[in-house]
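Certain chains of the assembly are absent from this excerpt, and the rest are unmoved.
Letters are used for the chains, namely A and B, taken in the order the chains are written, and counting of residues starts over at 1 for each.
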Amino acid sequence: MDLISFRDLSKEDVEDYFARAEEMDRQLEAGNVEKLDGIVATMFFEPSTRTKLSFQSAAERLGLQIVDFVGSSSSLKKGESFEDTIRTVDGYADIIVIRHPLEGSARVASEFAEAPIANGGDGGNQHPSQTLLDLYTLKKMKGDIGALNVHLVGDLKHARTMRSLLYGLGMFGAKVKLVAPSGLEMARDAIADVKRKFEMEVEETETIDFKDADVVYVCRIQEERFEDKYEAMSVKKKFTIKPEYLQGVKEDMIILHPLPKIDEIPPEVDKSKYAKYFEQAKNGIPMRMGIMKKMLGSARQKKG
Amino acid sequence: MDLISFRDLSKEDVEDYFARAEEMDRQLEAGNVEKLDGIVATMFFEPSTRTKLSFQSAAERLGLQIVDFVGSSSSLKKGESFEDTIRTVDGYADIIVIRHPLEGSARVASEFAEAPIANGGDGGNQHPSQTLLDLYTLKKMKGDIGALNVHLVGDLKHARTMRSLLYGLGMFGAKVKLVAPSGLEMARDAIADVKRKFEMEVEETETIDFKDADVVYVCRIQEERFEDKYEAMSVKKKFTIKPEYLQGVKEDMIILHPLPKIDEIPPEVDKSKYAKYFEQAKNGIPMRMGIMKKMLGSARQKKG
């Protein structure tokens, strides 16, 4: 069992991951995690502290061991093919977590490896464990995802996780408002796809107004996406989550963010009761524990 | 419970650390270390092989797991704040060991993290586990620290650990001779402070004469501290621990050094019976095991 793309998952699959993460949360809370035996290889061809540490920490909570394949000081430099590298690491590990700047690389890796592959991000494409932990955070903090009104805010054109998140929200019947600056809107086909597939309510706007939001999910706007530096400054300023944006919002509204954040959320908002992104990040641990435990179970069936 | 500065510790605290290190030594000797469960994050924002490996090895002896946050390939590059980085890693670990070039950084980290923080060196300021292992080495090798005559030798102005060590020696009532070249003496206020606080006997001299020493603690003199290169050469030559300096010293005198050393101790002295710095370095293992075990105990109480 690989985890390559969120799009490969049915609603039942996602709910199974929720149940697994909940079980892991229970075991963590009780300080009594059932230990497994196995080796997880982390192969990060581009830096991602957060994803790597989260997978490593989750593996260690399960009693798994880690070998870290460091892309830059490796055989790849000597000209070895991606296929050979994957096949070699496959011989040393029971699970491979891969992050690679090329779209589709995790899928390619899964063709060469016997070990289950967890996609830790392939270019601007997929980052399924992030989407799962985002949805799990909504379920854990708010209960019924289908009853939520979620604002996705920022550069929805480039942000890796936003398309998958939209898809996941559609799966559970949430209402979504896409709040993006002109030129950085989410791709038309992605919106059309979820509307058709889930008969989903999707509103698009450039105007920030969080009053009806249960969840505000913020992602960063990068200056370098604009040709006109003056426009960039003005858009960035508008899409910074200023304290006044929080006036009149629902009492239990929550702000999420995939992290790392730079200056899109100022310190005052950071310290507000709405800010939940560090708890969100922590949910990566039980979710990734659940993912890897499922992988080891399926690997065992496969091999023996 | 954090370990940020040696100055935060009472004599009772230090004696408690001694007792814990002794217990760890007993368990190591018996090949029967009681295993704990937890994750230690090492966050080294500047290189320090020795401190990092020592903490990692100590953690592993206790059965703890390690996640290594590598500063250079991290989110910090993308502009993330120190606070956010600490808060994120805090979500992945039960203890954080931090080394950072900025004075006070470990204290700052402790404000953002729920996990206990062990300061592995913050600039030229504090390195408390080093001071603890130095004092533990004295107790283990010589018994009563209060009965010792200790020479601190070298660049006492810049050496990170010397002020704390002086303070610790004062705490236990040792007699200290500060042997430094002109211009590299220990800061006046540090000396005044221990004299007042512990009614301590502190002698200052430029002259090397180890005949009355029970312990000679050497630290390096760096050429780059001098404007006049000729003077630098001459001072470095004088403060190299030549074999003739050892004529007439006490039979059981010991030479310590925080390591790494370069050329301040020549091979003949290295091979002498007085040289005890590698045993000193080894004492970092039981001391750091004791520190982390204490931290996990207190963390458990804190969290419930």
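Throughout what follows, a contact is a pair of C-beta atoms (placed from the backbone, for glycine too) under 8 Å apart; a residue touches a chain by one contact, two chains touch by 3 or more.
All figures in this text were calculated on a predicted structure; none of them were measured in a lab.
In this structure file the homo-oligomer totals 3 copies of one chain sequence, with 2 depicted.
Assume only the chains that are shown with their structure count from here on.
For the two copies, chain A and chain B, the CA superposition rotation is 120 degrees, given to the nearest 5.
Work out the mean CA point of chain A and of chain B, and you get 41 Å between them.
By the touch rule above, chain A contacts chain B in their complex via residues 31, 33, 47, 49-50, 53-54, 56-57, 60-61, 259-263, 278, 281-282, 284-285.
Note for the complex: chain B touches chain A at residues 37, 39, 41, 65-67, 69-70, 73-75, 77-80, 84-85, 87-89, 91-93.
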